[in-house]
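All protein chains but one are shown in place.
By written order: A, B and C. Residues from 1 in each chain.
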Amino acid sequence: MITAPFEYAAPKSLKEALALLRGGGSDRKVLAGGQSLIPMMRFRLAAPSMLIDITRIPELGVFEEEDGYLRIGAIITHGQMECSPMIKDRYPLLFTTASVVADPIVRQRGTLCGALVHADPAGDWGAALIAARAEVVISSQSGERRMPVDEFLVDTFTTALTEDEVLKEVRVPVPSARTGGNYQKIERKVGDFATAGVAACVTVDDKGAIAQVGIGLCAAGPISRRAVSAERRLMGNTLDDAAIAAAGAQAAAEAEPVADTRGPVDYKRDMFRVLTIRALRATRTIVEGRR
Amino acid sequence: MRIQMSGVEHVSVAPEQAFAFVTDPNRVGRCMPDLDELQVSDSRHFVAVVKVGVGPVRGRLKIEAEMKTDDARLGDLDLTAKGSGMGSGMVLTSHMHIEPTGGGGAELQWSAETSVSGPLASVGGRLLEGQAKKKTQAMFDAIRQALQANGAPAGS
Amino acid sequence: MSYHIEVTVNGERHAADVEARLPLVYFLRETLGLTGTHIGCDTTTCGACTVIVDGKPVKSCTMFAVQADGCRVETVEGLATESGLHPLQQAFWDNHGLQCGYCTPGMLMAAKALLSRNPSPSEAEIRQAISGNICRCTGYQNIVKAIQQAAEELAGTAASSAAGA
Partner (left out) sequence: MTTEAPRAPASCLGQAIKRKEDPRFIQGRGRYLDDISLPGMLHMAIVRSPYAHARIVSIDKQTALDTPGVVAVITGEDLEKLGLHWMPTIAGDNQMVLATGKVLFQYQEVVAVVASSRGAAYDGAAAVEVEYEALPVLSDAKRAMDPDAPLLRDDRDQKTNHIWHWESGNAEATADALVKAEVVVRQDMYFPRCHASPLETCGCVADMDKATGRLTLYVTSQAPHVYRTVIALVAKLPEHMIRVVSPDIGGGFGAKVGIYPGYVVAVVASIVTGHPVKWVETRTEHLTSTAFARDYHMTAEIGATKDGRVQALRVHTLADHGAFDSQANPSKWPAGLFNICTGSYDFANAFVDVDAVYTNKPPGGISYRCSFRVTEAAYLIERAMDVLAQELKMDPAELRRKNFVAPEQFPYTTPLGWTYDSGNYRATFEKALAQIGYDSLRREQAGRRARGDLMGIGISTFTEIVGAGPNAQFDILGLKMFDSAEVRVHPTGKAVARFGVRHQGQGHETTFAQIVANELGLSPADVLVEQGDTDTAPYGLGTYGSRSTPVAGGAAALCARRIREKAKKIAAHLLECGEHDLEWTEGKFRVAGVPERSVTMQDCAFAAYTNPPPGLEPGLEATFYYDPPNFTFPFGTYVAVVDIDPGTGEVKVRRFLAIDDCGVVINPMIVEGQVHGGLTEGFAIAFMQEIPYDTEGNCLATNFTEYLVPTAAETPHWETDRTVTPSPHHPIGAKGVGESPNVGSPAAFVNAVVDALAHLGVRHIDMPLTRDKIWNVLRQHGVDGA
């Protein structure tokens, strides 16, 4: 299938890209990996008048730890995340997520920020970044603004970005020594949208009590969401089986999955319980290893 | 795919006013979200073109609507609509009943069933239901606001 | 409106004016006549169109030719050399790693990308690495075998050339 015609621009700087975006209206789209956008264009469900290819903008390729944050630039691919020793060693949640996004070839081109902007309710990164308490840096001609990922993800395919803004980077707090995390996903086969996904990120204090916890749910409603009461249930406790089971039940209660070919609501709801428990168990193993 | 919805909306205008509003293509038609153009053929038929825009998904739906009322059953409205666009089709059947409530207000009891065919259902089915619910809610919010605006508040 | 691009394909430099909407796969197949790269789906699922762009495997149905401006592209046509078949090609042949042959070019390129990144993959790693490529004929088992044989072959030549150096 062939997309509708469109114009194309490949600016060399963010400044240039923002200028192109401004005034373009909703019909201009930023193109990074294009692994979600281009298929939609092929079905002609999307037909932007212009694609602004940001992959040739060096400053968007930032991928480093800096003053307490891991900075992930707009053009960093899932593959770069998956293959980075730093991610593998220090960010188990991001690593387990990166290695199950889409399929291994798509991961080489698709970007983390692009996936986040696409805001598919079944997107893996939304849940993971919510759990990791990440924030986004948004750029426009009028400057920069930051916000937690929770606020950035508004609704299905809808983010806090206005039409002349670009998601410049995602910032993930550098985990402390006693932090662990894990992403659990059910997919019918490699490359399928998640039937259900749960991301967990836990920091314990020196006595093993939970000092900080993030639980993000994927495919649990119109957009990725935080399992607030599950987190509340865990705060201050130790990661014992009882607490984990209770958190699983809470997460299941909070999830609002919709029925589709992946299964009915009650099945999906129970999967949030099962996956939350498994994600927290895996996280416990990591945390115990680190204490 | 088939999407069923129903709800109850409270407005603080008299039932007659509310009924007159929702049975007036010119007024109720303008309450459709993302309305592009509205052609009213007669007092019971109108054609509307609405924008569909969810993230990258963009398109237009042409909706032909027909209203049926029955003087014997004042306060009851049947609305059927046929939509087409984005290589897809949509058929909506809905019923509305308006009841007086205490304090001169009115209650709009409505139910609607929409069936969607084509790529929108096949490709977008996973996301369709939520969107349909939002658009419907937006429509009733618009109706309520319009009524509050031009209808005298109850009691005064 | 058309865009001027210059792409190096299998070491050969090509310049062309293309529509922005021309997918890379059609640029390769129809503009350059390199029909070894195939198309099997509309959804970036099947991987039949997998080529290597600047060292990374890419589904060329989901990249526009304009995006490849200035890039190095490798396709199945570039695998064999004067001295013979690429070890992966030879291994696919030796191990009956293909039947209808339609997924084969994409599989070969996905496998090449894997081995350049991970010269001695386990069976599980191989199965993961080609899980973005669908084959309807072989059940994958002989493809996995072939990739293992090629990995050993390449490791061997690497070792000997290292020894030779």
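Here is the rule we go by: a contact is a pair of C-beta atoms (placed from the backbone, for glycine too) under 8 Å apart; a residue touches a chain by one contact, two chains touch by 3 or more.
Please read all numbers here as calculations on a predicted model, not as lab measurements.
Contacts of the undisplayed chain with the visible chains, over the whole complex, involve A, B, C. Checked against the full complex, the one of B:Val13, B:Leu79, B:Met96 or B:Val116 touching the unshown chain is B:Val116. Interface residues of chain B facing the missing partner chain: 1-2, 82, 84, 87-89, 91, 115-119, 121-123, 125.
Think of the hidden chain as still there; on chain C it touches residues 19, 21-22, 26, 29-30, 34-43, 45-46, 48, 75-77, 79-80, 82-85, 89, 92-94, 96, 98-105, 108, 126-128, 130-144. Contacts to the hidden chain, counted on chain A, fall at residues 1-2, 4-5, 44, 103, 186, 188-193, 195, 245, 248, 261-264, 267-268, 270-271, 273-274, 277-278.
Following the convention adopted for this analysis, only the chains that are shown with their structure count from here on.
Each chain gets one centre point, the mean of its Cα atoms, and the points for chain A and chain B are 36 Å apart.
Those residues of chain C in touch with two or more other chains do not exist in this structure. Of all residues in chain A, those that touch two or more other chains are 43. Those residues of chain C that touch chain A in the shared complex are 1, 3, 19-21, 23, 42-45, 47, 50, 56-59, 62-64, 66-67, 69, 110, 113, 117, 128-133. Those residues of chain A that touch chain C in the shared complex are 1-8, 10, 31, 34-35, 38-39, 42-43, 51, 53, 55, 79, 83, 102-106, 108-109, 190-191. Those residues of chain B lying in contact with chain A across their complex are 53-59, 86-87, 119-120, 123-127, 129-131, 134.
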